[in-house]
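Here you go, one structure.
Apart from one protein chain that is not included, each protein chain of the complex appears where it belongs.
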């Protein structure tokens, strides 16, 4: 089978790999759709991020869906031909964190396509993936595998919403309208946010934010005063979903957040200088959110029932052999939201 | 009467002021003890902090206790001769924050000795203070007004504990062992912290930390590796009370905090650079804590019932006329924890 | 002006009353729509409920909307002709509960149409109501005052949702599909419940439950086994909104709730015998919910933005002079969901 393998920055290859055997409790899936994520782009463009570096060839990818083609012994919840989204999160459910229900912090996590441990955890951009039955979530009739492959980034934002606490009556600011920011808008609206204001530096992404349900979109490159106006009376927003990783977005958010509000940090971005006195004086709660656990099943469920429509995010599908072109397109925010590969 | 008035950095004067009349619902108190706080020191040493500057003469002080000498009309809960601690927090209980029970964020707050608004809010370092009945909390027999005057900084740390959530079974790190850090140790222990590790840069303060109940004290100037050892398995502490305002303390804390732990920020200190990726990957919750509200009465109550002993913090009492010497002593961490004035 | 006055059980009269003067900060509203609530029906049918009895003539009603016809001094947020929903909740915002943000427990509450205090609090079923500006919430163009008058019962269910905690990923059981149960379905769905199962004893109400968004409706009079099947593996539901006040609904709910789930009690109903051992062994959290506070404004907002559609609840509008017929119709669950008066 073919797989999409990163060797070093800008060295992405389509290679042949052996298919893995299907063990008990496992299913073999013919992958059909695979979304390119920010971390895939980091490996492709920079060979890694922070201290995490590609040190051996690694199959990329963790946003995938496909069709079941073989069943291991004892598998009862799937039949051949079922379509499924596959969670890339594989905790071992035995460490102290797993036994507290915090599986996303598993000490032995094997998340697809991660160069953090050595040997690296191989990813899911391959024609056939063998996965545990419990990683797989059936896709409903009428839902495409392209939509289903977006369950993974959507789960990230559902986890962010879960971290934020109840959104009933809350006014929400979303900073950064890449795929994660736009999915956060959908996730927040689906869970009852009273009002959503989105910011970004480009009008293309802001248009998408409005399309999926933001009440207002502000280009803070051209109109920073529109956001700043919310600072009156100590602030306006109850919750900020920070999806840009930019220091400026954090700092301007702190100005317009009310006392005792919550800033949920989704975006990654190295060191940021924050005004500690604002955190103190407004009693801001800044909390990180990392991947997801039970939210993957919830994401598939909401997609299956058409409670959410993620199709507006899909900006292009490239064939496997055009993977390099796909990665280049995915990295261009002016024209791409979510780019997927077809296998 | 005499009052302690700041005019500019290093320009502190003892001046005569008229006593205020006692209105309905008010009491006049002969102040006996007044503790010098970090913010008083900032005014004294630097003429302010951040953008807050002394722009007109201002009476300093907000940690005070004394004896009731006159009663306004309708006052029933005090008699002349009662000793009382006086809360410096004076919200108006009418703004949107007050009506959410968040009086410490009152839009019309008149906290004693604050140069934030213009005209400044005059402070409580004066021989006679006229206060609202509801600001006053009776001091029990056998408790000195020196102890009672520490109710204010203790209330700050009780509010920090309330912000942290339940401490049952929690392992706690306290960074910075000035008066606030040491009081945070007492507050955390009184509310059930399972284990408390304290850090500072000087042995004198660490000794005090152990004296009031810390299980371990680490000098991170000389033995940083002792703290760093707690980083194994993604971290050890469930809660950090950060009372130094130092960037280094925040950053080293993030290394040894467990996933989903809480960093309660007490210390003030301008911009600090934080590793956003750690906040995200460990899903840390960093939350500010600011002053107090109902915790002032609780502080007096715990002192009155001898549930806590704050006497070890008191390093010296200076007479009013030696106020300048008192401020100099208070600013010298090597010899002073809490310095008070006697009126 | 005319008003709807209860004198005793089954003694409802249309009487003339003087219009009240419009004071500073107040508005006079020509009431157009008034919904009949369960408590109105209790006064009408039984002269009260529990120990609360009608002891003097009292204007009924608290679910009202109308058009502003006069403005008191200093009113700036309305103009004559504006349509408005009026919150019947009038806390004084000065007691200990108000200052904790728990205004629905105000010790001096003056909720429209309540016989609890003596003299009774006169209600809002009158042709002209004078209300405080802060009680009034503007109704958007295109929204009828009939819809707006449902903001009050909807606010009750929004408060119930707020009491339940975040609904993300939660499976919800709603027992009792009268107006409150049906509005709870709408409120829960709007705030992200993953799945909603509704139960009642009559098919007419269950049909309405499905119409507004329940995933499944079970008639527990005819098919109790359909609900009982959810008891496997210690239970299925994370949250129950109990809107029937029936002991049976509470008890059967406890069987199908998961360990650590929440039963939010909305329905009123005297003594109920509960199996204490189930509460203990499954660590159930049973919590009451009472009226609302800030949720009234949220209710109007969600109606105004068409985020919810409450029109399906309206079963009939009677003219003021037919009030007795309206009350008789409102009491007949087989044909009525929400009955309103037209003024």
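Letters are used for the chains, namely A, B and C, taken in the order the chains are written, and counting of residues starts over at 1 for each.
Everything below uses one rule, namely that a contact is a pair of C-beta atoms (placed from the backbone, for glycine too) under 8 Å apart; a residue touches a chain by one contact, two chains touch by 3 or more.
No experiment lies behind these values; they were computed from the predicted model shown.
Chemist: Going by the contact rule already stated, which one of C:24, C:74, C:117 or C:275 would touch the omitted chain in the full complex?
Modeler: C:275
Chemist: Check the options C:102, C:215 or C:255 and report the residue that touches the missing chain.
Modeler: C:102
Chemist: In the whole complex, not just what's shown, which of C:23, C:117 or C:259 touches the removed chain?
Modeler: Only one listed residue reaches the unshown chain, and that is C:259.
Chemist: Given the contact definition stated above, which residue among C:163, C:194, C:208 or C:338 touches the chain not shown here?
Modeler: Only one of C:163, C:194, C:208 or C:338 touches the chain omitted from view, namely C:163.
Chemist: Identify the residues of subunit A touching the omitted chain, counting contacts across the whole complex.
Modeler: The list for subunit A reads 93-94, 98-103.
Chemist: So that we can see where the missing chain sits, which residues of subunit C does it touch?
Modeler: 50, 96-97, 102, 104-105, 107, 163, 233-234, 245, 250, 259-260, 265-290
Chemist: Residues of subunit B in contact with the chain that isn't shown?
Modeler: 158, 161-162, 165-169, 190-192, 194, 294-295, 298, 301-302
As a working rule, only the chains that are shown with their structure count from here on.
Chemist: Can you name the chains that touch subunit B as well as subunit C?
Modeler: A
Chemist: In whole angstrom, how far does the Cα centroid of subunit A sit from the Cα centroid of subunit C?
Modeler: One centre to the other, that is 40 Å.
Chemist: Among the residues of subunit B, pick out those that touch two or more other chains and give their numbers.
Modeler: Where subunit B meets two or more other chains at a single residue, that happens at 102.
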